[in-house]
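Just one protein chain is left out here, and the rest sit where they should.
Note that the chains are named A and B in the order they appear, and that numbering of residues resets to 1 at the start of each chain.
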Amino acid sequence: MTSETLARVEAPAWLPGTLKIFKNIIRYASWGVLILAAAATVLPFVWMIGVSLRTPADLYADPARLWPGEWSVAGFHAVLTQLPFARLAFNTFVFAGGTTILLVFLDSLAGYALARLKFRGRQAIFIVILATLMVPFQVTIIPVFLTLFDLGWLNTFQGLIIPRATSALGIFMLRQFFRTLPAELDDAAHIDGANSFQIYWRIVLPLAKPALASLFVIQFMALWNDFLWPLVVSSTLDMRTLPSALTLFSSQSGVDHAALMAGAAISLAPLAVAFLVAQRFFVQGIATTGLK
Amino acid sequence: MRSPLRAPWKIAAVLTAGLLAVAGCGSGGDDGSADGVVQLSLWTGFTGPDRPAYESLVKQFNDTHPKIKVTMDVQPWDAIGQKLPGAWATGQGPDLATPNFDPGVLFTYAKTNSLLPLDEAAGDGDGKLNASLFPKAVTTAFTIDGKLYAAPANMATLVLYYNKAMLTEAGVSEPKTGDDLVAAAKKLTKMNGGKVTQYGISLADHATIQMWPILQWMNGGDIVDAKGCATVAEPASVQALQTWADLVAKDKVSPVGQTGADADTLFSAKKAAMEINGPWAAAGFKSAGIDLGIAAVPVGAGGPVTLASTVPLAIGKSTKHKAQALEFLAWWTGKTAQAAFSDASGFPPVRTDVTPTNPIVAPFAAQLPTARLYLPGLPTSAKIDTDVYVPLIGKITRGEPVGPAAQSAAEAINKITGCKP
Partner (left out) sequence: MTTATIPPATTRRRQRFNSAYLYVAPSLLLIGVFIAEPILRSGWMSLHDWTVGEDTHAWVGLGNYTELFGDERFRNALGVTGLYTVVVTAGQVLGGLALALWLRRTTWLTALLRSAFFFPTVASFAVVGVVWKFLLDPQVGLINGWLGEVGVTGPSWLADTGLALPTVMAVGIWKGVGFSMIVLLAALQGVPVPLMEAATLDGANRWQRLRAVTLPEIRPALLFTTVISTVTSLQLFDLVYVMTGGGPLFHTESIVTYLYQRGFVEFRLGYASAIAWVLFLLILAVSLIQLRIARSDDDQ
């Protein structure tokens, strides 16, 4: 649906040149609108970075200004000195990374079976899994806490990671993607003597790279920023993640805005870079993977 | 046919091994006692600007008590509210905790038999919990069926903060009486073509330590009496609500529907001349560059009064280190600790026999004898607050008639508390 194809197809040679110019104006204008919309979308983050570098007096003198009038690194200093920063960064990485790797693997297995294998109760299992999506976290929090205690997993990495290592969302998403792959692929592989796991590993997974990558990105980032779960599981600061530790800077009776925003900026920066880089994986088309 | 299976096996093995390694390095941290040092865990909700003062108090305790090590974990109140009930009820929680900023929750924890009564440790002298020296309002709020279940982790009173420059510019002097306050709020409100450019006072009505009850108390009104019967619709209360609702809705002396944070922002940004708030706000206002005046809450027909807030610090019934936990409580509320804490935090001390040396504490401490708690001694305080009181203020500041609103609020309160008037 790009503009090049449009121009080629819908503006045949007999059209007057003025119409072409008109179309170009619309084209550039609509891109302009899109760029403006994107700018509006990130505006809160620009403001956030601004606040992280301002003194309170400067912030309150004109909170509507995007950029500091008086610069200060006190916020960053607070995050780096008041929190065990290296430990928190490590925890965040282990929690988000470890959980996501496990999650994508387990979800792809389940999604594959639900989409492409035939077994008794398949539909029922799918609906049960789907149903667990419908449960608000607030409902399960007390029982899960008690279960983690019984397992001795409170304040441990396995307690942080394992309960989150599968997700109904991921299973559902991958099932939907796996279903769009042609059934003939399986049939052909079966004839070649491949078993279901080989089909999964060698045919389905490579074809689902864009879906796997986008699931990875979605989950990694969601887990990276999840602050309530680590607060529930951990009971010491050195088992927290960065976003959950940042809650220390705000309360009803006052917020250290510079520190909170500095912490948020530090925590979001790697994600921004990672997303920019990761894009080529999830928008890498089937066309380039050699099929079709 | 075998080779393609190798890769996934390897990955699975690496994953499992990695997970186990990670699990191994995460476990540990035994709560028992090693080398005769007793480990006590303490959960508090003191995030925000006053956190360092509590941390240094804990450190001071650990330094002076080599046989006990208290580890304080600070987390948001919400996280504590969701973890603690289950944890304590099943005997798995921390030794000590501040369950909520609202003493009303003590009823729930007492009902589930989660709290250790403190009476046996109470008494006079060092090493004892000097409960008789806590402000009366506090011990009353922490006592259920004759048993004391908590000690005050802190104590604060609300004062009137004002922007000196704005008062000087408007020729207004520090308000001393209820009428002064009304006049000042009006005079300090500046309009420009129907748009308010400066508010007289910054009032919050939700997500805050309540300030509206003070306006009612000043006039001799109240919300609910000791028996749990509503008094919010009585004349003195309705009159006060009417005055202030008109000031907000008609004279626009304050924006409508602010949270505590909104109200602080407004005052910090020099868009409001006055705000009623606690000691925790002072440092923030000063760093925002306000030339800050601090005064006692003005005195109205109801005599001198302000609102007190206190956070209960309780011991979990299932603690294995009862003696040490009690010792910690006694020390925390003791003379030395309170003098140090008051100096560091700007909060008034929780006991009446400590004279604070930090001059900023004086106005807060001076009001302690006349300070009252919001909805004290009611197991249903949280419900009355969110279901009745916050909506009442929200309605009348948006122009609903005060009389009928107060009347239906009174009925709702009586229904919740079970009072038959």
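Note that a contact is a pair of C-beta atoms (placed from the backbone, for glycine too) under 8 Å apart; a residue touches a chain by one contact, two chains touch by 3 or more.
Since the model is a prediction, treat every value here as computed from it, not as a measurement.
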### Query
Thinking of the complex as a whole, which visible chains are touched by the chain that is not shown?
A, B
### Message
Out of B:P49, B:P85 or B:P279, which residue would touch the omitted chain in the full complex?
### Response
B:P85
### Message
Going by the contact rule already stated, which one of B:A165, B:C229, B:A249 or B:A382 would touch the omitted chain in the full complex?
### Response
B:A382
### Contact residue for the chain not shown (choose from A:I35, A:V73 or A:A188)
A:I35
### Query
Which one touches the absent chain: A:V94, A:I129, A:L205 or A:M239?
A:I129
### Absent-chain interface as seen on chain A, which is shown
1-2, 5-6, 9-10, 34-35, 37-39, 41-45, 47-48, 51, 60, 62-64, 66, 102, 105-107, 109-110, 112-114, 117-120, 122, 125, 127-136, 138-140, 142-144, 147, 162-163, 165-166, 168-169, 171-173, 176-177, 179-180, 183, 195-197, 200, 210-211, 213-214, 217-218, 221-222, 224-227, 243, 246-247, 250, 255, 257, 260-261, 264, 267-268, 271-272, 275-276, 279-280, 282-287, 292
### Summary
Across the whole complex, the chain not displayed is touched by chain B residues 5, 8-9, 12-13, 15-16, 19, 78, 81-82, 85-86, 88-90, 105, 108, 111-114, 195, 199, 206-207, 255-259, 261-262, 265-266, 269, 271, 380, 382-383, 386-387, 390-391, 394-395, 398
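The rule is short, and it goes like this: only the chains that are shown with their structure count from here on.
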### Query
Taking each chain's centre as the mean position of its Cα atoms, how many Å separate chain A from chain B?
36
#### Entry: Touching residues (chain side chain A, partner chain B) in the complex
55-57, 59-61, 63, 94, 98, 101-102, 105, 138, 141-142, 145-146, 149, 152, 155-162, 193, 197-198, 201-202, 228, 231-232, 235-237, 239, 247-256
### Query
In the complex formed with chain A, which residues of chain B make contact?
1, 4-5, 7-8, 11, 15, 18-19, 22-23, 25-27, 29, 41, 43, 45-51, 71, 73-77, 79, 82-83, 85-87, 90, 92, 94, 101, 207-209, 260-261, 264-265, 268-270, 278, 280-281, 283-284, 287-289
